[in-house]
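What follows is a single structure, written as structure tokens, with notes after it.
Omission of a single protein chain aside, the complex is shown with its protein chains in their original locations.
Let's turn to chain A:
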Amino acid sequence: MLEVSNLMVFYENALALNDFSMKVEQGNIIAIIGSNSAGKTTLMNTLSGLILDTKIKEQRKGGERITLYGTIRFESEDITNVQPYDRVKRGMVLCRERHPIFPESDLVENLKIAGYLQKSSEVSAGVDYVFRLFPTLVRLKSRKAGFLSGGEQQMLTIGMALMVKPKMLLLDEPLLGLSPLMQNTLVDAIKKIRAETGLTIVITEQFARPILPMIDHGYIIENGMLTMEGSGIELMDNPEVKAAYFGV
């Protein structure tokens, strides 16, 4: 479904992603595990196309020069130079890290904004689905999203992405800054989304422990380079992964 080959991303002369390739099959959950500054967010921004927008904005103000090499193919079409909003239309949606929401709009309005590409009838059905998936959000309906807690905002971000009815969901560090309890709630929700909709999901994360058990295939990256790949169980049994991510 998604095929990334030989992706390289430079910020000025610094190499953020080095010759990275991966494949995602329909209906799978894939994880990219790496520590801080491993290139996870750069990868997600490149997959979703947001980096094209950043690149233009940086060019305008004479800031960092961003250079991209390699190709991204989605449903066997080359989307390397497709704008982010068009990638969303093709069915690929990213939840950015640190749960960005529209802080001044209330919760329901956030979901409505996310339904921009849908018909009005589909929007209300979508809102109902999100509330069924995250029952905690129901009583916060009319609260301004900026006043929600981190976990609630993260649920909302995922809810907003689901409003788009994507074929592929990209989650950039969905567990960042959350309590272990909230992490479990979200992991359960992700499993539930997969079970109910058969959505293809790509997750980047540094918390390997809650993520590895549910994935079909995982990649470990360090300093922008792929160091290891395998199924969830293979990775969990690997002594190096154990040492680096489980502290054993």
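Note that contacts are C-beta pairs under 8 Å (C-beta built on N, C-alpha and C of every residue); 3 or more make two chains touch, one makes a residue touch a chain; residues count from 1.
One rule holds for everything that comes next: contacts and distances are computed from a predicted model.
**Q** What is the missing chain called in its UniProt entry, if the choices are "Branched-chain amino acid ABC transporter permease", "Zinc carboxypeptidase", "Peptide O-xylosyltransferase" or "Glycosyl hydrolases family 28"?
**A** "Branched-chain amino acid ABC transporter permease"
**Q** Consider the whole complex, including the chain that is not shown, and state which of A:Glu64, A:Asp78, A:Glu104 or A:Asp128 touches that chain.
**A** Counting the whole complex, the residue in contact with the absent chain is A:Glu104.
**Q** Pick from A:Ala114, A:Met168, A:Val187 or A:Ile211: which residue touches the chain that isn't shown?
**A** Per the contact definition at the top, the residue touching the missing chain is A:Ala114.
**Q** In the full complex, which of A:Val4, A:Leu17, A:Ile30 or A:Val93 touches the chain missing from this view?
**A** Once the missing chain is taken into account, the touching residue is A:Val93.
**Q** Residue-wise, where is chain A in contact with the chain that is not depicted?
**A** The missing chain touches chain A at positions 48, 50, 53, 57, 60-61, 83-85, 88-89, 93-96, 100-105, 109, 112-117, 144, 146-147, 160-161, 163-164.
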